[in-house]
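For this view, one protein chain was removed and the others were kept in their places.
Just so it is clear, A, B and C label the chains in written order, and each chain counts residues from 1 on its own.
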Amino acid sequence: MKKTFDVAIIGGGIIGCSIAYYLAKEKLDVAVFESQQIGGKATSAAAGMLGAHSECDDLNLFYPFARSSQLAYLHLQEELKEISGIDIGLTHGGIYKLAFSESDKMQLLPTISLPTVDWFDADKVRKSEPCITSNVMGAAYIRDDVHVLPLSVCKSFSKSAQMLGASVFEFTNVLDMHKKDSSYVIKTTKGSFDSNLVVVANGVWSSTFFQNLGLEQKLVPVKGECISVFNDGVPLKHTLFHDHNYIMPRKNGKLVIGATMIENDWNEAPTLGGVEQLIAKAKSILPTITDLRLDSYWAGLRPQTFDQRPFIGTHPEQDGILFATGHYRNGILLAPATGQMIRDLILQKEVRKDWVEAFKINRLKPVLSRR
Amino acid sequence: MKKTFDVAIIGGGIIGCSIAYYLAKEKLDVAVFESQQIGGKATSAAAGMLGAHSECDDLNLFYPFARSSQLAYLHLQEELKEISGIDIGLTHGGIYKLAFSESDKMQLLPTISLPTVDWFDADKVRKSEPCITSNVMGAAYIRDDVHVLPLSVCKSFSKSAQMLGASVFEFTNVLDMHKKDSSYVIKTTKGSFDSNLVVVANGVWSSTFFQNLGLEQKLVPVKGECISVFNDGVPLKHTLFHDHNYIMPRKNGKLVIGATMIENDWNEAPTLGGVEQLIAKAKSILPTITDLRLDSYWAGLRPQTFDQRPFIGTHPEQDGILFATGHYRNGILLAPATGQMIRDLILQKEVRKDWVEAFKINRLKPVLSRR
Amino acid sequence: MKKTFDVAIIGGGIIGCSIAYYLAKEKLDVAVFESQQIGGKATSAAAGMLGAHSECDDLNLFYPFARSSQLAYLHLQEELKEISGIDIGLTHGGIYKLAFSESDKMQLLPTISLPTVDWFDADKVRKSEPCITSNVMGAAYIRDDVHVLPLSVCKSFSKSAQMLGASVFEFTNVLDMHKKDSSYVIKTTKGSFDSNLVVVANGVWSSTFFQNLGLEQKLVPVKGECISVFNDGVPLKHTLFHDHNYIMPRKNGKLVIGATMIENDWNEAPTLGGVEQLIAKAKSILPTITDLRLDSYWAGLRPQTFDQRPFIGTHPEQDGILFATGHYRNGILLAPATGQMIRDLILQKEVRKDWVEAFKINRLKPVLSRR
Partner (left out) sequence: MKKTFDVAIIGGGIIGCSIAYYLAKEKLDVAVFESQQIGGKATSAAAGMLGAHSECDDLNLFYPFARSSQLAYLHLQEELKEISGIDIGLTHGGIYKLAFSESDKMQLLPTISLPTVDWFDADKVRKSEPCITSNVMGAAYIRDDVHVLPLSVCKSFSKSAQMLGASVFEFTNVLDMHKKDSSYVIKTTKGSFDSNLVVVANGVWSSTFFQNLGLEQKLVPVKGECISVFNDGVPLKHTLFHDHNYIMPRKNGKLVIGATMIENDWNEAPTLGGVEQLIAKAKSILPTITDLRLDSYWAGLRPQTFDQRPFIGTHPEQDGILFATGHYRNGILLAPATGQMIRDLILQKEVRKDWVEAFKINRLKPVLSRR
């Protein structure tokens, strides 16, 4: 078993696997350490909406980052298919961000102002999606927001990285790491490994390493629960989105209904209360959904930072340690751009200064949080 | 493959398997024909409450039949375990039939009048089950109502019957049957079989054969949906019952929440609307249930007759044909008594006259239905 | 509920749904009656290989029919996606029909003679697929053989048909049908329906109706068992095929391993013996497959006719009855061509005479069967 690497990545979710892929392409010698199975945690719980527009209300800084990541997916589809044989399930169709009231509509104004977004009034919305509730007032139609199958993306990153020479260790807990000479010793349940660089990328569990690395930052889990139903009869072409909830038509004929927001809950299983809330919300958007057959249910933990922006960058004091975590609701969307940014930081290529500042782990907490 | 039998039973649910067991014990040569798998339909969807008291408001005729069946289970537990190695999962504990209003309480009066039933006021109920909603007014405590694992009962009947010489044909559709000389030819997907007697016992699908046998009776499906949750923390010892709904603690630590009543729905899968209704009802009884993790969900079709009493008996005109179907909400409860009654009819033993009259398939429809 | 139709199709598998789709496109008023769920039986058990070349050794008659069906899928992909929103999962990649001996190679000669097929020697095969056993002697590389997701095809046919006006009745058993005046009365568990034409298309269970319709033909079930594994590390791009067995890489990163051939077994569940046989065969082709994690297992019943060709055509004597069944190993491959042929027969369009003769239900049994 290979024991020495250029870069060790802790966490085999979509973020860690994206980084592994982009580094392996540059012929760096990469290892991914995953405590369970590749993509088995928050990644496989995500619906996979690439909502560069629907999730971003900060148009100057966060939106361009998200948008570049969204566009990267268009290239990745073929690239990853070619190398790994796995299809990422990219689906076009666009999103309707619904408004049920004037106040809803007000909140959509910045989104509507984007060149690729249109305002549809109730008639137009219901002509296109006749099963939507008649309570709808209109919708921002975001034609560029697409979705992917998150677990397939993660597996295609992971398998492609392996085909390019990376090592992926599943069921391997990282117990500890410490500097020795110019590199790091990483102690795991599978023995010790050496690596010049370490990237901490294991979602909400990254906090574990913050402490040991002398950092006081925190990640708070925000649990999201989802259900899916078999849609054998209701026509629905667009993802319907309202107030952090959505109904997304999958290419396999199912609808995904998501997602609750339970702050500070580490329990990774859906509760009866969560399911009830999802059904109530879905019904208020698409009344006939109650006739559909239940297919499945699941949950995952979003890693939330104090300002809901990810931590992407280097350790402020300790050489050789990088972070790529805290992606909150947007891990799937931001995976390619995060992988590219970490690659560029490692290869000392140019990276947009405002992104470096915005995502560095030791950025200042605003006196008044935006939430 | 054996091709000639004394008795052919159509339907390998709990009713058909109980009959097979009681006949095989008498050394009759029995075959069971099941289109799918033993116990795979309504049987495995049932919660298994043996509610002789909770389900019966007719104390003169139906209650004694149900009660005799309930008591038969006490013997069967050991008997079936010994022969088949399968445990039927008999669980004591009793049922609380809850009252939330004076009118609820009025409806419980006949039940409370039974010698084995007590009235508990709100304090007493909540002392015993502290998590019940404070809206409860009281409960009829039916200490003798127990429950079983329906699929285990069915499999232990089936396997015991086989150990005693019966033949069980799974994945075998009965296509047609007709009299030839003094016996019946039964055409199935596995070929033709001969049998002196035929018992139609395939639940709501028994209607199929009614037509061919010149009968106009009908069975209407009443779909019931259920969910189960993992109960790792809430204390609950008794089954809570209200208005056809129940929360039942299983010996494996799960709670079963049932069941909806969707008349005339043949779809055997639970819908989102059904699940929503179950959660709402469960919450109104046991508020903390919303914190529990969802485990599973399923549905089944109860076979309902015009007066909600089963059809148990012989064909009014055609020799050699018997019926044992239409058990509605009470298939699990009534399986032993039904098996015994069919056995006694076949062996020409004495059977209570009022039961014969009450359950015969050609009984008269009341001018005003009881419902 | 609509009660009168132009065409009633018995069976909601891929054959029945394809017919429904092609007829609904022609604005015929179509109903599909499915006893369980759409595509739930043999359709969802199939791997979905469109082996026009790999399955056909009769190059004059059967191959052109299969090939036309295979090509139809290329158009259907977009067409069905557009109407139903469901993707049929068409995957290119080609098949390696492996030879382990000279005798294997001899059997491949007709296939190799086709213009779209090449012979690869062992070196070339192992260069392209380095994990194949070193025992391989060579392979016929059939570059045009692709595969689809059978359940997705079936659901996209079914939903598209519905979007075009068809009615699909799930959980609906057809009990009986008889002619009344110029149309048929179809008795089902959901009541009676009238239809001018009836198409019997319910796979191996079609036999049921043969008898009632005065036919002596038979369908014999040939059970096929499959397993799938998670392939997170082994590179494999082509389907490997040998002696009715195959290892097929799915676009989601899994490998499907199929399929056993158990004649006259109606049991729709995989046995331990079947799984053992699949693993042994897979290991003999791809030795490292034993390291992969088991994902799932299932089985289905192929409907086999006396000469392993389907029954597609009209009843020899009874007007208004058609058959589309007996597709044996090739139901997925032949679904589009079958749907088109039934459509053309109904609309009295031209149909190739040799196909009509070859597939008619009352064709003569050869004195010596080809098997």
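Criterion: a contact is a pair of C-beta atoms (placed from the backbone, for glycine too) under 8 Å apart; a residue touches a chain by one contact, two chains touch by 3 or more.
None of the values given here were measured: they were computed from a predicted structure.
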Write down which of B:165, B:191, B:214 or B:253 is the residue touching the left-out chain. B:253
In the whole complex, of A:62, A:96, A:120 or A:205, the residue touching the missing chain would be A:205
In the whole complex, of A:18, A:172 or A:271, the residue touching the missing chain would be A:172
What is the set of subunit B residues that contact the non-displayed chain in the whole complex? 38, 81, 84-87, 149, 152, 155-156, 158-159, 162-163, 168, 170, 232-233, 235-237, 249, 251-253
Against the hidden chain, subunit A presents residues 36-37, 170-173, 175-176, 187, 189-190, 204-205, 207-208, 211-212, 266-269
Missing-chain contacts mapped onto subunit C: 227, 229-230, 267, 269-273, 275-276, 279-280, 282-283, 289-294, 297
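To be clear about the criterion, only the chains that are shown with their structure count from here on.
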Going by the stated contact rule, which chains contact subunit B and subunit C alike? A
Determine the chain that sits nearest the middle of the structure, using the mean of its CA atoms as its centre. C
Report the chain whose mean Cα position is at the greatest distance from that of subunit A. B
What whole-Å value do you get for the distance between subunit A and subunit C if each is reduced to the mean of its CA atoms? 38
Using CA atom averages as chain centres, what separation in Å is found between subunit A and subunit B? 48
Find every residue in subunit C that makes contact with two or more other chains and list them. 170
